[in-house]
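So, chain A:
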Amino acid sequence: MPSPYIPIFIFAVLAAAFPAVTLILFKLIRPDMRAVGAKLKPYECGVPPEGGARGRYSVRFYIVAILFVIFDVETIFLFPWAVQYSVLGLYGLVTMFVFLGILVIGYVWLYNKGALEWV
Partner candidate 1 sequence: MDALVNFFRPHLLPLVYAVVIVALLPLLAGYIVLLERKIMADMQVRLGPMRVGPHGLLQPIADAVKLLIKEDIIPEGADVLIFWLAPLLSVTAAMLAMAALPFGPAFQIADLNIGLLFILGISSMGIFGIVLGGWASNSHYSLLGALRSAAQLVSYETAAGMAVVSGLLLAGTLSTRRIVELQAQQGVWYAFLAPVGFFVYLVASIAETNRAPFDLPEAESELVAGYMTEYSGFRWALYFLAEYTNMVVVGAIAATLFLGGWLRPFSGTRALDFLDYAPSLLMFLLGGYCFYRVPKQPVRVQGGVLAAVGLLCLALAGVLGAVLIPPLADTKAAVHGGFWFLLKVFLYIYVFMWLRFTFPRYRFDQLMRLGWHFLIPVAIVNVMGIGVALVLHWQWHWGLAPALVVTTVATLLVAAFLARVGERRQKPLVGET
Partner candidate 2 sequence: MANDPEEKQPPAPPPGEKPVAPAPPAAGAPPAAAPPKPAAPAPPKEAPPKPEPLDNELVKHYNSRFGEAICEAWLDRKQAILVVDAARLREIAEYSCDEEKFDLLTDLTVVDWPKREKRFDIILNLYSFPKNERLRLKVWAGENEPVPSVSGIWGTANWLEREAYDMFGIAFTGHPNLKRILLPDEWQGHPLRKDYDILTQDTAWVRENLGIESGQ
């Protein structure tokens, strides 16, 4: 049984090569125009932008990122459980209830803290 990952690897190479090759190929084909002047300015509705666009931004984005890590990892833990569920049966149900219960407690706490509110 050959590894199924070999075609995937080849496909990955193809999928990455296609846009890159097209990009380079058409760079050679299309009329060579160098954009100058205002064309190169970042878009800000026609006025020069004030300040760079790479400052620190609102902390809420980090909160969401952290919450995502927690909840998504949790979801990943559920995958093997779900696959093996028919084997685990009642035992699986109870353990997962404990697991999800802890998650839900955390969730409720976050909810009440207002951490899930965007504004």
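Selection rule, in plain terms: all candidates are chains of the complex that A comes from, given by their letters.
Rule of thumb we're sticking to: a residue touches a chain if its C-beta (ideal position, glycine included) is under 8 Å from a C-beta of that chain, and two chains touch if they have at least 3 such contacts; residues count from 1.
Model, not experiment: these values are computed from the prediction.
Trainee: Given the candidates 1 or 2, tell me which one touches chain A in this complex.
Mentor: Among 1 or 2, contact with chain A goes to 1.
Trainee: What part of chain A is in contact with candidate 1 in the complex they form?
Mentor: 2, 4-8, 10-12, 14-16, 18-20, 22-23, 26-27, 29-31, 33, 35, 39-45, 49, 52-54, 57, 60-61, 64-65, 67-68, 71-72, 75-76, 78-79, 82-86, 89-90, 92-93, 96-97, 100, 103-104, 107, 111, 116-119
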